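Excluded from the complex is one protein chain; the other protein chains are retained at their positions.
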Amino acid sequence: MNPEELFLVELTVNGTPLSARVPSRRILSDFLRHDLRLTGTHVGCEHGVCGACTILLEGKPVRGCLIFAVSVTGSAVTTVEGLVNNDGSLGIVQRAFHESHGLQCGFCTPGFITTIHAFLKENPHPTEEEAREAIAGNLCRCTGYQNIIKSVMRAAELIDSGVRDDH
Amino acid sequence: MKPSRFQYVRPRSISEAVVALQRHNSKVLAGGQSLTPLLSMRLAAPEVLVDINGLTELSGIELRGPDLWIGAIARHQEVLTHHLVKTHVPMIAQALAYVAHPVIRNRGTSVGSIAHADPAGELTAVAALLEARIHVSDHQGTREILAADFFVGPLESSLQHGELVTGVSFPVLDNTWGSSCQEVARRHGDYALAGVCALVQVLDHQMVSAKIAIFSVGGTPLVIDVMGVHGDPEQLNLKVQAQIEPDTDIHATADYRRQLVKTLVVRALTEARVHAESRRP
Amino acid sequence: MILGCAMTTKSFGEPILRKEDPRLVSGQGRYLDDLGHDALAAAFLRSPHASARILDIDVADALDVPGLIGIYTYEDLEGRVAEPLPLLIPHPALLNGRTGYPLANEYVRHVGEAIVMVIAEDRYVAEDVVDLIKVSYEILKPVVGIENAKAAHNAVHSSVPNNVSAHSVKEVGDARAMIKSAPHKLSLDLFIERSACSPLEGKGVYAIWEEDSQELRLWSSTQTSTGVRAAVAAKLDLPLQKVECIAPDVGGGFGVKIMHPWPEEVLIPWAARKLNRPVKWSEDRREHFISSAHERAQEHHIEVGFDEEGRILGLDVTFFHDNGAYTPYGIIIPLITSTQLLGPYKPASYRVEFTSLFTNTVLVIPYRGAGRPQGVFAMERTVDAIAKYLKLDRTVVRERNFIQPHEMPYDLGLIFQDGRPLEYDSGDFPASMAMLKKMVGWDDFETMRGEYAAQGRKIGIGVACYVEGTGVGPYEGGFVQVETSGRINVATGLTSQGQGHQTVFAQIVADELGVPIDDVFVTTGDTRRFPYAVGTFASRAAVMSGNAIALAARQVRDKALRLAGEALECDPQDLEIVDGIIRVKGDHAKSIALKTVAVLSNPLRYAFDESAKAATQFAVGDTSKPPVPEDQEPGLEGKDYYSPMASTFANGMHAVIIEILPETAEVKILRYVVVHDCGRVINPMIVEGQIHGGVAQGVAGALFERMAYDESGQLQNASFMDFLMPYATEIPTVEAGHLETPSPLNPLGIKGAGEAGVIPGSAVFASAIEDAEGFEIRRMPISPSELWELRRTMKENA
Partner (left out) sequence: MKIIGSYSLDHSPAAVFAALNDPAVLLQTIPGCQALEQTGSTSYAMTITAGVASIKGTYNGLVELADQNAPHAFTLKASGSGGPGTVQADVRVNLAESAEGCALTYEADAVVGGVIGGVGQRVLSGVSKKTANEFFAAVNRYLGGDRSIAAVVQQSEAGSVSIRKESATRQASSTSSLLVGAVIALAGVLLGWLITQ
């Protein structure tokens, strides 16, 4: 059997240009985690249901496990690591999760945070039902979602109060 | 759960794409939201994957004559929120609201969903009900397939080896028409246990046309003209039940699916009528 | 209860924000698959058959895959690795315990059992190789489901022809005679189906063999790193001192990660040593479904006798437990069901008999709740049936059967899962019920029902009670150390999977020592930091490690005060510690920093930094005494263990109001109310979070999740597409009320809270659905389709 053909995949990840040569079948979440070593993006099911691998592709949340890295070369990607403020303090959604006990084991959390970050850009003043709807494509086994919804509402409050968020 | 090897082709034009699709055991990669899990589970192992995500000429959503054209790589979310869709073929947006979750809709394509011919696909029902036309290219030329001829079986279309769906055109319906998409799923965003789309025309507060498409019940979307019986729930149900052949699976019995269809048909027709009335200026 | 000392910033009992969070929300967690990027990857060929004999394994086609490192079958295993996996919890009633091999030895007994291990440069390649290996099987007739296991036309293990792994009978009083003579009798058959923990992170193992020092370091996504360490050392024939096991951040456990060693926990270290290269295996979702563990499947037959008032005179429970293909974790689940079924009630007599059965399905170990959801379902359905029969309010029958507060501690006359007498330590069940009824508006419900009925809507209310033995032994330990920088290091051996241990244990230490919580750093699940431990399960971490750490902190405090007393020339009794400063009560000028005492506690020869200079031999010391007094040790640190006489018993009561859609039989949850008593609460925010998560799993288990095996032993819903773990849109907002009945059994007065929320799920929904529909609900979970079919059957029968 022949060695696999490699493709150069170049991404701008969290503002930094990064690249690696990988086979065409490398899944984007694996590429970020193992080739670029950004392990904040998690993989919970590899079939697109759990949402733990959600990242922002050109600002829009997508499932990292349902995209081939080679297919998005040249794109800008934001992961949960990239939502930290430039001074290292927590971004608004991250802070809201901390303040609202929106996580327990933390495994699903990066996918929620990226999803909610994008959601609040579009709808900065959600109702609780809209918040529930917004997170309804992500699975969490620990929290029962109640405090995640609370976190969405808290993040909206923080945005309103003018708390710093670099992203 | 990792895909097996494939040769990756990223064509720069439709003509390059259809040439690449001539290769043995090739498969189109558009949004990949249905295909990638199949690849990761190794249920599908195409030798060649033709990635059309770079074909920006296929990303359009536009009016073309009497039709609304949706290109092969227009994402569900773009379609769902597009003003032309909302204005001219609102049923598409009504159906897309049920398709998975926003994050999936950001990447998945509406045309890909039709090409996938999933019996639970909301858009297959919309395409069938609106008599949409599927535009196909291969290395020899192009052709159009009527939705009624396109869906052949569960996950199977009349698409031939080497063919690429470039877009789907939906006839634009004026504001005398109303539509609705209704379904019941176990969880929010899941494949429906049963679903019904309804399309009605109302003139002078009189229903003059009423058709439904049933999905997730049987292998292909089933279109039924219910004009005449639409006002009589009993006759309506008799007519519909005679034509469906639901299966029992781990989530629902066949009879429960029949019950859902009975309920959803009425719900969809009622809502479609309300929708038609609401669209009038 | 803490100490009788003054504290300015008490954190025990406060909703302190979690110390874990900043790391985890910013992507800086380190879960198993985040480690070892350059390690070799393992993948497994797993049986597609539920019962088969392996005839041949043909690897010829697989050998030329670039990147392949090794292919291993049972024949390749060496030494104790080739022996059956250990039976972790033997029990006299477990007559025929059976365990599997790390790789199947001739027979496979469930779909998913590992047959071949492939090691390759990465996981993609490893899976390519797996695809090219051909195994031929002689397919045998599988045993699936309790009925087939009982019938025993086929055997899971040929050496156990009747499929019975265990049988047990317990009696308190003569229940059968009491039922016979009771004024009223009922019998019920009740079923609960299989479900599973399903943490978002699967299992995983990463091992590094240090050839030079002949040492093994392994990371496992486990609920017990000490257990894994001991098991792997034994299997690999290594001295314990040459093996260290670390649980990194763990993405949820809920029980499935307490089992050890999993086959992979033996095989990956074995391969790492054999190849002298780091090796990693990360379980994927499909593997988790078919090769980890499930729980819950039980079939119960109940005979109950009661008086006119609804008081239970005799309760006779016979149940069958499906333990899957193997019993590595013993029969803990049916033991818990049999002992915890009674909940807050005191039937005059009780008999329970269970039979545990082998089936050709994934093995069974505890899933959050561990046998209690089934027991509570059985008991609560029985109580509801009595109420219905006597036309009494369901809560009234419950109240009449409650153990009363003045009867505490209450001995149930049974032996609990820890081998000790089952005695409730505390609890006020009538108060809990009163609170629940008030919160949910129980007494006004008929008005609400009428209002809904007037709109053509159908609603129902359900109630369920439980008692949960928590904080089981045998022990946990705690270590507390004050560094000269003022940093407080705390270690305990048990592991964390999201319970907030780094926060709650820090809260305990901050209060005990009088230091800012920010200075306290907790390590869990690392055998290098604390080698003696049991593990995180049975709602035991707060009770066991919390108390051990408190005791260790008290040692440190005593030592600090003694040393400070010497330095300040005063009686330690007159000292207090506030914000890390030891000072004389009432004379705050006279003080010494705790970190300075840490310097003094360790007499030094060498001044490696400024603070150390203060402890060198020419700087300090009473020359009339040795530098380290005879009964003392250097360093300001303490270690202690907590080993209780008995478990503590938390309790709770849930009520739910549901609406059932008339046409589609979909169940909508209108309100979900919880009253919970877990003794003194360390961090109410975290306890509430545990309840929310537990309730979500309870809802899931009642209305959504099941393991849908077909008759041939194929799991038909082995993905998140068809195993219906609920999203936010399916889970209600929980309204929680708290009672605090302190446990008299431990220094902190606490009880466990981890599992509570899930326990009454099936019981409370069955109660509510029955209330709404009017017919009996005897099997859970229930889907809209099943409820609709049941409704139709009832109508046809009527």
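First chain written, first letter: the chains are A, B and C, and each begins at residue 1.
In the analysis below, a residue touches a chain if its C-beta (ideal position, glycine included) is under 8 Å from a C-beta of that chain, and two chains touch if they have at least 3 such contacts.
This is a predicted model, so every value here is computed, not measured.
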Let's see if you follow the contact definition: name the visible chains touching the chain that is missing. B, C
Full-complex touch with the removed chain, picking from B:3, B:102 or B:119, is B:119
If the hidden chain were put back, which of C:718, C:772 or C:787 would touch it? C:718
Please identify which residue in C:139, C:169 or C:645 touches the non-displayed chain. C:139
Across the whole complex, list the residues on chain B that are touched by the chain not included here. 24-27, 38, 41-46, 116-117, 119-120, 153-157, 159-161, 191, 218-219, 247-250
Could you list which residues of chain C touch the chain missing from the display? 48-49, 111, 131, 139, 286, 289-290, 708, 710, 712, 714-719, 721-722
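One rule holds for everything that comes next: only the chains that are shown with their structure count from here on.
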Based on which chains are in contact, what kind of graph results: line, ring, star, complete or other? complete
From chain C, which chain is the farthest off, judged by mean CA positions? B
One chain pair leads in contact pairs, namely A-C
Between chain A and chain C, what distance separates the C-alpha centroids? Give it in angstrom. 29
Report the inter-chain centroid distance for chain B and chain C in whole angstrom, where each centroid is the mean of the CA atoms. 44
Numbers and ranges of chain B residues touching at least 2 other chains: 1-5, 41, 188-189
By the touch rule stated above, which residues of chain C touch at least two different other chains? 124, 284-285, 721, 727, 729
Per the touch rule above, chain B residues touching chain C in the complex are 1-5, 41-42, 184, 186-191, 193, 250-253, 255-256, 259-260, 262-263
Using the touch definition from the top, list the residues of chain A that touch chain C in their complex. 1-4, 23, 25-26, 33-34, 37-47, 49-50, 52, 79-81, 83-84, 90, 94-95, 97-99, 101, 103-110, 113, 132-133, 135-149
Across the complex, what residues on chain C touch chain A? 15, 17-18, 20-22, 24-31, 33-34, 37, 64-66, 122, 124, 197-201, 249-252, 254, 284-285, 497-500, 685-686, 688-689, 692-697, 719-721, 725, 727-729, 731, 733-734, 757
